[in-house]
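Heads up, one of the protein chains got dropped from this complex, but the rest are sitting where they should.
To keep things simple, chains are lettered A, B and C as they appear, and every chain counts its residues starting from 1.
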Amino acid sequence: MTVRFAILGAGRIGQVHAAAIASVPGAALIAISDPVEQAAARVRDAFGADIRSIDAIADADDVDAVVICTPTDTHADLIERFTGAGKAVFCEKPVDLDLARVKACLAHVERVAGILMVGFQRRFDPDFNALKSAIDAGRIGAVEMVTLTSRDPGPPPVDYIARSGGIFRDMMIHDFDVARWVLGEEVAYVMAAASNLVDPAIGAAGDFDSANVILTTASGKQAVITNSRRAAYGYDQRIEVHGSLGSVSAENTHMARIEIADRDGYHRPPLLDFFMSRYTAAYAAEIAAFVHCVTTGAPVPTTGHDGLMALALAEAALRSVAEGRRVAIGELI
Amino acid sequence: MTVRFAILGAGRIGQVHAAAIASVPGAALIAISDPVEQAAARVRDAFGADIRSIDAIADADDVDAVVICTPTDTHADLIERFTGAGKAVFCEKPVDLDLARVKACLAHVERVAGILMVGFQRRFDPDFNALKSAIDAGRIGAVEMVTLTSRDPGPPPVDYIARSGGIFRDMMIHDFDVARWVLGEEVAYVMAAASNLVDPAIGAAGDFDSANVILTTASGKQAVITNSRRAAYGYDQRIEVHGSLGSVSAENTHMARIEIADRDGYHRPPLLDFFMSRYTAAYAAEIAAFVHCVTTGAPVPTTGHDGLMALALAEAALRSVAEGRRVAIGELI
Amino acid sequence: MTVRFAILGAGRIGQVHAAAIASVPGAALIAISDPVEQAAARVRDAFGADIRSIDAIADADDVDAVVICTPTDTHADLIERFTGAGKAVFCEKPVDLDLARVKACLAHVERVAGILMVGFQRRFDPDFNALKSAIDAGRIGAVEMVTLTSRDPGPPPVDYIARSGGIFRDMMIHDFDVARWVLGEEVAYVMAAASNLVDPAIGAAGDFDSANVILTTASGKQAVITNSRRAAYGYDQRIEVHGSLGSVSAENTHMARIEIADRDGYHRPPLLDFFMSRYTAAYAAEIAAFVHCVTTGAPVPTTGHDGLMALALAEAALRSVAEGRRVAIGELI
Partner (left out) sequence: MTVRFAILGAGRIGQVHAAAIASVPGAALIAISDPVEQAAARVRDAFGADIRSIDAIADADDVDAVVICTPTDTHADLIERFTGAGKAVFCEKPVDLDLARVKACLAHVERVAGILMVGFQRRFDPDFNALKSAIDAGRIGAVEMVTLTSRDPGPPPVDYIARSGGIFRDMMIHDFDVARWVLGEEVAYVMAAASNLVDPAIGAAGDFDSANVILTTASGKQAVITNSRRAAYGYDQRIEVHGSLGSVSAENTHMARIEIADRDGYHRPPLLDFFMSRYTAAYAAEIAAFVHCVTTGAPVPTTGHDGLMALALAEAALRSVAEGRRVAIGELI
């Protein structure tokens, strides 16, 4: 069986998913939708899909699943509409920036018994996956402390910042999800610190560009997340998990695996500097997982609840910064 | 323009090239040919090509180029036939195990002004390419000494060994080509040592499984090649080039980029252990380069002459082992 | 000029300093004092010093400097006595576990214009020093975020825990000092989380064994410190500093710089697993720095004030854990 896809939104992330679908056996791209015709045409030309309206896709008999890559404020509505129309839905994070709206949306999905997978592609990265497998295989014993480092090569445009929901909801949300995944236990408390060090314009937009967060579970496991909107050396993406019998870490991905030695020392290339090149394999594996679930009826690996919890952690972090205190996740959810 | 391909031979390497063609924009697989119907059908089913006879492919109007993946002893004849039929030809190394036959074949290709590219995929590996670019950019000054290490995870079946032409012509031929490529100067002299350490059956078949070779150019540059048919830790593929201003090296590729630390120390996964997974990207880039040449008329990056010279070096190494002396390449070519 | 030393306290750290003095040109060990005669005799036999009482050392004309390695609760009194007696004093951290007592002691030292250096050996580690030099040379631009990871191979005996002052004052105090050193700006706020994951007996003794702390300066620079009393793979000691132009990190020290590759992967030895072997060079460099200051009158690199501030940070972390809030350092000092 081949899962027939439509993609809603032909922007950068829509193109990533189009390429992922093209590379996954058992997946076919049928349609693309975007108000900007040029964007839709680019996907059509590169991957051979029809250009259709959202309405037409909702009514189409030849579409089994949709990938939602539209602006954030349309996600929840589209999820409700397409699960209601009997399509399997893959939605880029977040479901919504408002926790109550997310909950309502998830309740709808549950009511219609819809299939909803939320995009947290890092869980599908081959190296992070190997790290998780090592943990699950007992290689480091009981998980005790997690350290996540995520640094972007540079800040996004300030107008993006302004409507992004801020560093915790836009950027660190991925780390919150990874933290929950590797901790293997829900987070109980959040403490956060945030500063404006990279660009004053980000501060002027009411956001931060440098943040550290400590998560604690009920049993006392801890995770530290470090985020910066600037890293001269590329897209810095690391996980380290410390357990009772040892540690496991996943390394960064360099532009090439070469080393030059000269009178100044030993030199390796910078890191891949873009999420599309860094996570190419992860995006493909993510779509493959979704296809597997749609085909077999297996439960999706990254659920609407995962999206909700990651957002709640972001919310808690923001409140911790504002109020200078430890915030219980129970205050929010 | 799309280059329309047929693949002759649907074995392991034929499948590699089918996958490479599928992943390269501007390339389409039209036909597959193999006396073993099941093998041909597997490629057809996976990649959507017609099954045709070699004769039919030679006559076909809808085939621009062929990839020759048949047994070695058919290569030269097929090259001659298909360049004669006006098809662009990509042939897996070697053109032939006999130097005179190779020369005759190349003369034919020249006569008919055919396009012939010989498959030395390592030159297209992204890491090796980055190494070569660093050299060409002057990062290590003048090249002085090259060290190539190639070790297979384990020996091939002895019946393969018996008809392979031996370790120098079957395995080290790739290193000879890489050595020529990074030395940037023809090899003048060859000294070689070879032993039988891995499996006595290999010795019984008249071959070696462990070998070291020193190549010297007229200006005194040297390259050392180390080969073994056994490496417990995977497919060991390294290049180090030493120059007047520094060195550059390309690292191995591990199964995952994670590290586990426990009471016994720090542990990384073994290397990728198969040429198909190790060189996936290289094979795709190689076909892309061929497509580029066919489309634009640019000269091919790995020529019949490259195939001839690598074979001559293998021949010289064999003679050096047999006679215990430095062999001048001029004795052979 | 040779600085003539007496060591007060012949325990483990006293022996470390005896060895350091023996290896530093311009330093001579004259006397050792310890209530346990066997301990004193061991130092005497290994390094050739006299055994003397503390009183005799205070009165001695042939002693220029003392190294205080006695139990913590005697430090402040001994500092006051020996600076009063005109000896240069090197005291192991901490000056005292009580902030007020530390302040009073430092006031005394100032009154008598005494020389007091407090032992924070990590600043003298060659690798950490190279990291600091790179920062000072502008290699990473402005410091923004610091990550310190310190994990002990295993917890100390519980009776030591009970009188140690707890993980923040006993273990993390070194990281607080290093954080201040590399941040280059005083810490303004402290947020901390602490758990009991390694050994319930530590929790029963009222202490924690796993802790994360976020420090923030007035300008918004942040430092994260991760501590655990357990690391199966050895003594884990890492620093990473992130700045506007890049990052710099100092790696761990393994038992040997070899790597074994076998069918299970690539393996390096565990880390050095004891502070005495890990910081041998640091202890020697620390004493050499002290000797330099005593000889030339240069200001000491690690002052009583440094000891006070590190203790205040520990105090603030403890309060942050207890009260679940961000603690301003101004509340304490």
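The rule we apply is simple: contacts are C-beta pairs under 8 Å (C-beta built on N, C-alpha and C of every residue); 3 or more make two chains touch, one makes a residue touch a chain.
Only a predicted model underlies this, so the values are computations on that prediction, with no experimental measurement involved.
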{"item": "Residue in contact with the excluded chain [from B:Ser210, B:Gln237 or B:Thr280]", "value": "B:Ser210"}
{"item": "Listed residues B:Ser23, B:Thr72 or B:Thr147, member touching the removed chain", "value": "B:Thr147"}
{"item": "Option from C:Asp127, C:Asp170 or C:Asp209 whose C-beta touches the chain left out", "value": "C:Asp127"}
{"item": "Listed residues C:Gln15, C:Ser247 or C:Thr302, member touching the removed chain", "value": "C:Ser247"}
{"item": "Options A:Arg122, A:His254 or A:Arg278, residue touching the unrepresented chain", "value": "A:His254"}
{"item": "Touch residues of subunit C, complete complex, unshown partner", "value": "126-127, 129-131, 134, 139-140, 245-253, 255-263, 269"}
{"item": "Touch list for subunit A against the chain that is not drawn", "value": "231-233, 254, 261-270"}
{"item": "Where the unshown chain meets subunit B, residue by residue", "value": "141-142, 144-145, 147, 149, 151, 189, 191, 193, 195-198, 210-212, 214, 216, 220-222, 224, 226, 228, 230-233, 236, 242, 244-247, 324-326"}
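FYI, only the chains that are shown with their structure count from here on.
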{"item": "Top chain pair, ranked by number of contacting C-beta pairs", "value": "A-C"}
{"item": "Numbering shared by both copies at the subunit B-subunit A contact, with half separating same from different", "value": "same"}
{"item": "Rounded Å distance, subunit B centre to subunit C centre (Cα mean)", "value": "57"}
{"item": "Between subunit A and subunit B, centroid-to-centroid distance (C-alpha), Å", "value": "40"}
{"item": "Set of subunit C residues in contact with two or more other chains", "value": "231-233"}
